[in-house]
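The structure appears below as structure tokens.
And now, chain A:
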Amino acid sequence: MLIYLIVSLLVVLQMSFASDIMGPKAPGGLKKVTYESGIVPEAPVGYFSVRFYRVAMLFMIFDVVIMALYPWATSLHVLKAHGFYNGLAFFAIVVVAFLYVWRKGGFQWH
Partner candidate 1 sequence: MLWIFLLGIPLVGAFVTLAVSNGVAKVTAEVIAGIEVLAFIAFLVGPRATLDLSWIPAWGIRFHLTADGLALFLLGLTAVMSLVAIFASKADYGRTYFFWVLFLEFASMGLFGAVDLFLFYVFWELVLIPVFFLLTGWSGARGRLAALKWLIMNLFGSLFMLIGVVAVAVIYQQNTGHFSFEIASLTHLAISPAAQPWIFGSFALAFAIKAPLWPFHGWMPDAYGEAPPPITSLVAGVLSKAGVFGFLRVMLPIFAPELARYQTGLLIWVAVGLVYGAFMAVRQRDMKMVTAYASLSHLSMIALGIFSLTAAGIVGATFLMVAHGLMVGGLFLILGVVEERIGHREFNGVMGLNQGAPRLATYFLFFALAALGLPGLPGFAGEYMIIQGLVAHEVVFAGIAGFVLVVAAWYMLRLFQGIMQGRPNAPAVADLSRGQVAWLVPMALLIVVIGVWPAGITSQAVPSLFHAVHFVADRGGKN
Partner candidate 2 sequence: MGYLIPEVLLAGGALLALLAVAMLPNAKNLGSWIVLLAMLAAGVDAASMWGVTAKLIMSDTMAIDKYSILVTEFVLLAGASSLLLAWNADRFGAELPPLMAISVLGMMTLGTAANLMVVFVGIELLSLPLYILAASTRTRAGGEAALKYLLLGAFSSGILLFGMALLYGATSSLTFVVYPAITAANTWLLWSGLGLVLVGIAFKLAIVPFHMWVPDVYEGSPTPVTHLMAFGTKVGAAIILLRLLAFGFYGQDGSWGTLIGYLAVLTMIVGNLLAVPQLNLKRLLGYSGIGHAGFLLVGIATHSVDGANAMMFYLLPYGLAAMAVFGVLRLIEGQGDEVTLSDLRGMAYRRPWLAAVLIVGMLSFAGIPLTGGFVGKFFLLQAALFASQPGLAVGIVVGTLVGLFAYLRPLQMLFQRTEVSAKVQHLRWSVAGAVVLGVAVVGTIGIGVYPAPLVHIVSQSANFYWLTGG
């Protein structure tokens, strides 16, 4: 057990650092240029506007949330009334969040 542990540790370390120690290094030149699948980037690369992230996050949240409703809908005949009301409660929470984001202007670009 112990030997196995030590050997596996060594192997991992070896893999992590060997190329760093032994490999040739030639920094500079084209290596500093942004790489986009071999295509030369058109616009100067800077930070994306934070608005993109906001939209992406809102999309993610509501998307995932809606996804949860599919299995709920298909298995309602097993869940019966109990499951139905729980699902409704869940949906109500999502609606509240939706209303909040809407009223706060979260869906507007500016």
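The set was built so that all candidates are chains of the complex that A comes from, given by their letters.
Methods note: a contact is a pair of C-beta atoms (placed from the backbone, for glycine too) under 8 Å apart; a residue touches a chain by one contact, two chains touch by 3 or more; residues count from 1.
Note that the structure is a prediction, hence the values are computed from the model and not measured.
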Numbered candidate touching chain A, per complex, among 1 or 2: 2
Touching residues (chain side chain A, partner candidate 2) in the complex: 92-93, 96-97, 99-100, 102-104
